[in-house]
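One structure below.
The full complex has more chains than appear here; those shown keep their coordinates.
Here the chain labels run A and B in written order, and each chain numbers its own residues starting at 1.
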Amino acid sequence: TAAAPLAAAPALAEKKTAPPGAVLYDVPDDPTKEMGRGVHEDNGYGTRSQFETEVRVKADRPLDATSWTYTPLAATIGNLTPSGLHFERHHGGIPTIDPARHELYVHGLVDIAKKFTIAEIKSLPSVTRRCFIECSGNTLDEWSKPTGKNVQVTHGLLSTTEWTGVPFATLARHVGLQENAAWVLAEGADAAVMTRSIPIGKLMSDALIAYGQNGEALRPEQGYPLRLILPGFEGNTQIKWLRRLQVSDRPFMTHEETAAYTDLLKDGRAKLFTLEMDAKSVITFPSGEMMLPKPGHYLIKGFAWSGRGRVYAVDVSLDGGKTWAPARLDNVPEPMSTVRFSYPWHWDGKPAILQSRCIDEAGNVQPTRSELISVRGVNSVYHYNAIQSWAVASDGSVSNVHV
Amino acid sequence: GNTDASVGTPVSSEELAKFFAIQPDGATLPPGQGTAAAGREIYAQRCAHCHGEHLEGIKEAGGPVLAGGRGSLATDRPLKSVESYWPHASTLFDYIWRTMPFDQPGSLTPDEVYALSAYILSVGKIIDDKQVLDAKTLRKVVMPNAKGFFDGSGPELDMYRINQSASPAK
């Protein structure tokens, strides 16, 4: 029998187009009774299923070229973020860069200033590692009152990727570092010509000049063809479309490390170079805007991460932080990478407040909101890492609350 | 595997001259100059539609406020602007030259950037509106909040103070 007309599948007949990232195909009544489609209809690069609809959502901002999109954290599966759903933050839009015309300059306090083609960088030994990237503005609407309606908006400026690239130290051997080398300016080739100053100690310990993301080239919105990866550092420092590294004896005090990405305290002073992302976690199931159909067994799920090492443990509270118990870690913790945690829960149908807290291997414990605001006030904007509370009402609805 | 230092092409300082980054000491500021009066004209043409006639910012256009808010940082409603918040004048020059106007990035000459910087700093009453800004004078500008920042690197140690009032001994 030939493929039935689209009208045979009512759900799809209504929306005539496939979700982003998918292609619409006829849905047979019984897939065992119709020949499936042949290989290579996709011309050799596959797409996701037409039944998968979760997307990055964008912030409501006047200019889409300086804006951001949130990863649908409650919908990703496992510990990797699919590249197509990796969160974004751009300050001058996404440039389209021909890798054949892109070079990386390394100069300043070096013995031989040089430029490197992409092919040259790829010819060097590479490292592949997993780490999260979190925007230091993640969760910034939660300082004063519960604001985000769901976990995509409250915590979705977080994604986890397997990156491949050349260690900065490898490049450093090819240019030579002078003795007073202390800070390095990293500069992007976007319209923002984004610049950040990075301590040389970080660059020499684990920085990658990355060209690979989850098995293929970087996605354009993640910096194609080159991105600086600084495991555990705030996202903005991990310069996309990287074109230049200038070695200096002091920081550059660029816009993004003075006017922005600095943390204002109650006394009016502000913290510079708060580069590492703090221990943090969030429950993704159940979370804001979800509905538990009835009392019973549920598997609480979430992510935990720290820019200061491996996650050591995650605790869960079912009573708004009065009592805590350890959760299961669903994957082996890696440094500066997310872990999935889970916790089997029997919901008795009474109101409950669900929380999680991350403990990293350095011993840092994710603070309560009152602990955090007692030292930082409510106007820091960046680096909000307080414990998130989700209230489950007796009707099963879940919402964002402060306790 | 390239096991020696043979990878990469050496570049001359002439080739590197297409790049810039201005540090607080202003050592790498380009030749040129500008005044607030010249800056006011350029601003009206190329900046005001996003940042507002009086540097007040235009929410719908996306351009943030560029002046005001002095003394507000320790209040409940801090207003962070070039005037109230930024620690270094070098950053203003670097940033405008680097990326503004947002809709025509990289289109300004050093003279225009000196002029725009002079205008914004004079509206913020940081420099006199007659001041000629150039590589020599810009590096001497002291920003109102120059001392407002401290190194925040490392973990938040304040999180480790024991709260005396909650201690049972009290």
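The definition used in the following text is that a residue touches a chain if its C-beta (ideal position, glycine included) is under 8 Å from a C-beta of that chain, and two chains touch if they have at least 3 such contacts.
These numbers come from a predicted model, not from an experiment.
The stoichiometry of the full complex, written with the chain labels shown, is A x2, B x2.
Basically, only the chains that are shown with their structure count from here on.
Per-chain CA centroids place subunit A at a distance of 28 Å from subunit B. Interface residues of subunit A, counted against subunit B in their complex, comprise 61-63, 65-66, 91-92, 105-107, 112-116, 120, 123-125, 171, 173-176, 185, 187, 191-193, 195, 199, 244, 246, 248, 250, 252-255, 258-259, 262-264, 266-276, 278, 308, 362, 364, 367, 371-372, 375-376, 379. Within the complex formed with subunit A, the subunit B residues making contact are 1-2, 5-13, 15-16, 19, 21-24, 59-62, 73-74, 76, 78, 80, 82, 85-88, 90-91, 94-95, 98-99, 102, 105-106, 148-156, 158-159.
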